[in-house]
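Would you mind keeping the following structure in view while I ask a few things?
Missing here: one protein chain of the complex. Every other protein chain is in place.
First chain written, first letter: the chains are A and B, and each begins at residue 1.
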Amino acid sequence: MNVILIAVIVLGVVGLVSAVVLFLASKKFAVWEDPRIQQVSEVLPQANCGGCGYPGCSGFASACVKAAESGSLSDLNCAPGGQAVMEQVAGILGLKASAAAPKVAVVRCQGTCDVRPHGVEFDGVHSCKIQNMTGMGETQCLYGCLGEGDCAAACLFGAIKVNPATRIAEVDESKCTGCGSCAKSCPRGIIELIPQGPKNRKVVVLCNNKDKGALATKECKVSCIGCGKCVKVCDKFEAITLGTNLAHIDPDKCKMCRKCEEACPRGAIKAFNFPPRKPKTETAPVASAAAPKAEAPVAKAPVASKPEAPVVKEAPAPVAPVVEKKVETPKDNETAV
Amino acid sequence: MKTFRIGGVHPAENKLSAGSPIREAALPKQAIFSMFQHIGAPAKPVVKKGDVVKVGTLLGEAGGFVSAPIYSSVSGKVSKVDVALDASDTRRMAVYVDVEGDEWEESIDRTPDLVRLEDRPDLDAQTIVEKIKQAGIVGMGGATFPCHVKLCPPPGQKAECVIINAVECEPYLTSDHSLMLEKADEILVGVSLIMKAVSVDRAYIGIENNKPDAIKLMQEKAKAYPQIEIVPLKVQYPQGGEKQLIDAVIGRQVPAPPAIPISVGAVVQNVGTAFAIYEAVMKNKPLISRIITVTGKSVKNPSNLLARLGTPFSQLIEECGGLPADTGKIIGGGPMMGKALISLDIPMTKGSSGLLIMNEKEARRTAPEPCIRCAKCVSACPMGLEPYLLAKISSQYMWEEAEKEDIVSCIECGSCAFTCPSHRPLLDNIRLGKSTVMGIIRERAAKK
Partner (left out) sequence: MSNRLIVSLSPHVHSGDSIQKNMYGVCLALVPALVASLYFFGLGAAVVLLTSIVSCVFFEWAIAKFILRRERTTIMDGSAILTGILLGFNMPSNLPVWIIIIGALVAIGVGKMTFGGLGQNPFNPALVGRVFLLISFPAQMTTWPVSGSVEYLDAQTGATPLALMKWAIQSGDVSVLKDLPSSVDMLVGVHGGSLGEVSAILLLIGCLFMIVRKIITWHIPVSILGTVALLSGILHMANPVYADPISVLCSGGLMLGACFMATDYVTSPMVPKGQIIYGVAIGALTVVIRNWGAYPEGMSFAILIMNAFTPLINTYCKPRRFGEVIRKEAKK
């Protein structure tokens, strides 16, 4: 009896002292946090991708609460969560979410092994950033994809991968949240975030080469040479501008007419997720008149393969039998290389 | 025997071309002059297509204070001003000259007579620095830092001594060695000019003791110059690093950046630079040629060539018996810090101290194995860093930690990767970390 009593008293006293210490400590070291931060945090995807520019989701949440004091959330956007999450966040903070078009990443390079030969061999750490420090890298193009997969390592959603056959990074649009981690990780700034577009359709210049035409031609068979033909066919909408020997399509102005895709003599412009063209409407006279020779390189490029369904992912390996023929050519080339 | 105090390694020396006399290389058919032959702002081309140039004609003017002009080393016609592949393995602005004959600007004194400092009492410090600046002289050891900048100490700092880097700690390279054997007198006059330019009365020439003939000759010749001391040094890489050399010769350690050698009172110049200064000041000859070691185990005839800048490397190899069949890697510079080149059409520049051909077996790296934490990189690092840690945190993009671990102090000498028993690519990762952290620091400074 005595033993039990002593044990109870001792434990009780220890517990009491600890409780007092804990109580005092919690008072002394308490840090007040806006409860809304926790609430906002809860609706965020918790991917901690950093696409918003803040250190993780909790960082973004506190930024949101801070921004709420100034009355606007317009500078903030959670790309993986999209509009739905931003509306929820705005609801918690008693604000209105500004409409932000969901974005998706595109790799602006089509320089596969067969169109852009790897002249030297890089022997070192498999990192684009490190290969980029050697200067040119393995190919002759100073602007193209290095293919070591820094973007794939940066992507938290498994949406971007380097195709081992082409050694070019490819985006899986169904998984891409448009957070932009890959774009930040690319030492050559090849990856661009563009609006998803209606029915996921978009037209993009898939090249980043800023060299002059003659040099760009030598470096890669599907490079943009800055000839300006696309700018001319787009004179109605003025969506295409020519930078340093490089065309760029402004997605906000683009009307998806796909004229530029046909006009490009290098096959550097690609339309994503459009239904296959009917043979009837194919503007054969235009293509042959503008550049009779142009068709060959366009056909050779594996990216020229057109998906058969209206909303298809940017599938690396097309399955339609019609397409297979076109893809075969580069595959043969590859084994020859 | 003196040497630096922290770390260091001793790679196999392989000085295949040691003792072979300097040969003059033939003129190229076309010379390409990159406008990026130095650290700092690029030179601005001042010629255009069709211009006729002579040896010594200005092609590009300095693009700022930390920059250097570029002169034609051949005579002929400018065929184009366009981008060209250069020794950095990227395409940058350059002037192409099609060579015709060998006509020199008349202002250049081409006589071989030695002009001593006593013969030219008119020279004062300012004139010397101005002449060096005009001649486009840069650090010839490979760093290519514009020479005149180092000779103009920032206000409040005073040079106490001049240290001449004749260490040549890179394996294979012998260009400085051969230069000392053949141009000892000129070098000593050049050193006196540097001393006068920074108004100090003490100079040391540090030479590693694997060049006993050069040490002996220089000591002999330096008897006439009581202010110049020849310091034999124990063979140890990277003794040719500026900071390591100062530590080895005068026993002072330059603190971490932003401190520079002048902070401890030292002005360091390469022995090749001293020779170029002699030619620029005494002979009025701008920097248009340099000694380059063309070497490699499979190269038939490893030699030291006196070649005009702008000569394509392919021609230099032809002079030494042609490109070996088993070539795996071509390196501009030495094997420890040189840059692997992607093409032989690249022209030589002011910083090309060597051209090293490696066969495929030597060229390929061994596959890395896990780090066994043997600490050999730590004891090899001449800057007292922990390479294993820096490489690890850099590969995980932990830039803040990398900055705390003094990654910017790294001199990229490669001792860590050289010594690693697991063949880990330590320096690849550290370089990535260093350049990123330096970018972050610059950004921060710009914000302030």
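The rule we apply is simple: contacts are C-beta pairs under 8 Å (C-beta built on N, C-alpha and C of every residue); 3 or more make two chains touch, one makes a residue touch a chain.
Please read these numbers as outputs of a predicted model, since none were measured by experiment.
Trainee: Just to confirm, in the complete assembly, which displayed chains does the hidden chain contact?
Mentor: Spelled out, the missing chain touches these shown chains: A, B.
Trainee: With the missing chain put back, one of B:139, B:286, B:335 or B:351 would touch it. Which one?
Mentor: The single option touching the absent chain is B:335.
Trainee: Which candidate, B:106, B:213 or B:369, sits in contact with the chain we can't see?
Mentor: Among B:106, B:213 or B:369, only B:369 touches the chain that is not shown.
Trainee: Spell out, residue by residue, where the missing chain touches subunit B.
Mentor: 6, 9, 11-12, 89, 171, 243, 247, 252-256, 259, 264, 323, 325, 327-331, 335-343, 356, 358, 360, 362-366, 369-376, 378-379, 381-386, 388, 406, 409, 412, 414, 417-423, 425, 427-428, 431
Trainee: Which residue numbers on subunit A touch the omitted chain?
Mentor: Against the missing chain, subunit A presents residues 118-124, 130, 133-134, 138.
Operating definition for what follows: only the chains that are shown with their structure count from here on.
Trainee: Can you give the whole-Å distance between the Cα centres of subunit A and subunit B?
Mentor: 42
Trainee: Name, in rising order, each residue of subunit A that touches subunit B in their complex.
Mentor: The touching residues are 119-120, 123-125, 127, 129-130, 133-136, 142, 211-212, 215.
Trainee: Using the touch definition from the top, list the residues of subunit B that touch subunit A in their complex.
Mentor: Interface residues on subunit B, with respect to subunit A: 83, 85, 88-91, 339-340, 342, 363-365, 395, 425, 428-429, 431-432, 435.
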